[in-house]
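Note that this complex is displayed minus one protein chain, with the remaining chains in position.
Labels run A, B and C following the written order; every chain starts at residue 1.
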């Protein structure tokens, strides 16, 4: 089994599309299921009930949407206090307009999310360069859905970004299954 | 089995002490062995021959020692090109004087190293809050050996930082064993 | 003249104390005044009416409080769209418990805030090493008020952190006065 929770916010539907692709990717792995939740509706119980947490956000001013940070602070922080998330699996993704032909804050957004997941004690799954679609939709930390072309003409999230998201969802489901039942972290209780 | 390679540089011996503690921690896990290598002497073949790569550095101007970056650029970068490191396990640590009662660049040093490992496609092992010694020697990304007290009086790396490093070494060895023989990433060849 | 706006959130009063110290520091500079505003109450008009924006936050899960990000997204982002903040002066600060004897996320919190200010086009004032109190209360990006001792015993923000904040407030006021009336950025309108 592998129960994967995908938590995200979306302004215009691009991040939602990426989240849908993650779900589809997770569910290509036999025995794995994914649940999607908006950042504003997810509960502590839901987070704890899953084996993996994937967080996605649009890039806002070079960092995650405040609603995603609210989820981290209100829902995840109490679980951090109680060491309830340690040893689960984590992954991240984001979308953005692509200012500067370089992401316009995508890396720092992914990093901020990954940092939150590291605090929780999640095993972090990166996105390897040989993943299908990586050249267009992959950064080292996770999939990036760029919504504009070189000169900022709006094109929407490209198919490669969705493809990469599918593969990353499957990667994360396989990671959950690989470590299922194993104890990796030995900590104080 | 779990073969763990610890690559580091050290100015005054503090980072070396942390590396030694990692090795001791790895080898508390049955079937796991660790090899220590200075950043300037390690070869591509050695890196490829191990299941996990742990990188440690003193904090220099808020980022890793240039000799560690030289190792990343000269030894690891060609392996990145050939997708030779994907799916191995990675971890990081650092030492520093603790300027500002807050690490003086420790976080960005750990992050820079972790970023390099993410590029390589390594599964990243964070340091959970409930690890023994964490309050004194643990940051979310990995162990931190602070060498000065609150007012910058030199005290050397505290025992808790070495304790945390031991545990993190063992965490990483167990992570290697957990995923041994499993395929997590499916990529283009 | 130099009108400095300090926007912050505070959980237990430590960040508020740092904000108060900033205000006191700003107002040691002849002709400079500082206004304090909670992140949840400040308006676009107030932000635009000031020459400098200083943002402070407690460290929550290794990044700024969601209420501070909400301020960035709701109040600052529309000003970014209209290029209304370009050429003003910016600075940052944070408080935290000091997990890991190293800040426990302080650097990434400061960095996240500084990144938001860079997006806005603010000239960023770092905190030099020779500032009074720096060894205890200063990181390269700005003052850090650590609230716990080496072993996480609660001690509250140390006097050095407040001293550093005062000096940094004065630095920022002087930076505003230095560039007053000068055009540094030439952009499209």
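Assume a residue touches a chain if its C-beta (ideal position, glycine included) is under 8 Å from a C-beta of that chain, and two chains touch if they have at least 3 such contacts.
Quantities reported herein were computed from a predicted structural model and do not represent experimental measurements.
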Quiz item: Of the chains that are displayed, which are in contact with the missing one across the whole complex?
Solution: A, B, C
Quiz prompt | Listed residues C:33, C:48, C:152 or C:179, member touching the removed chain | solution = C:179
Quiz prompt | Absent-chain interface as seen on chain B, which is shown | solution = 60-66, 69-70, 72-74, 76-77, 80, 105, 108, 111-112, 115-116, 118-120
Exercise. With the missing chain put back, which residues of chain C would touch it? List them for me.
Key: 80, 83, 86-87, 111, 115, 117-119, 121-132, 140-141, 167, 170-171, 174-175, 177-179, 182-189
Quiz prompt | Chain not shown, touching residues in chain A | solution = 62, 96, 98-108, 111, 129, 134-140, 144, 146, 149-152, 158, 161
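Heads up, the rule we're going with is that only the chains that are shown with their structure count from here on.
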Quiz item: At what distance in angstrom does the C-alpha mean of chain C lie from that of chain B?
Solution: 32
Quiz item: For chain A and chain C, what's the span in angstrom between their mean Cα positions?
Solution: 30
Quiz item: Where does chain A touch two or more other chains at once, residue-wise?
Solution: 80, 111, 115, 118-119
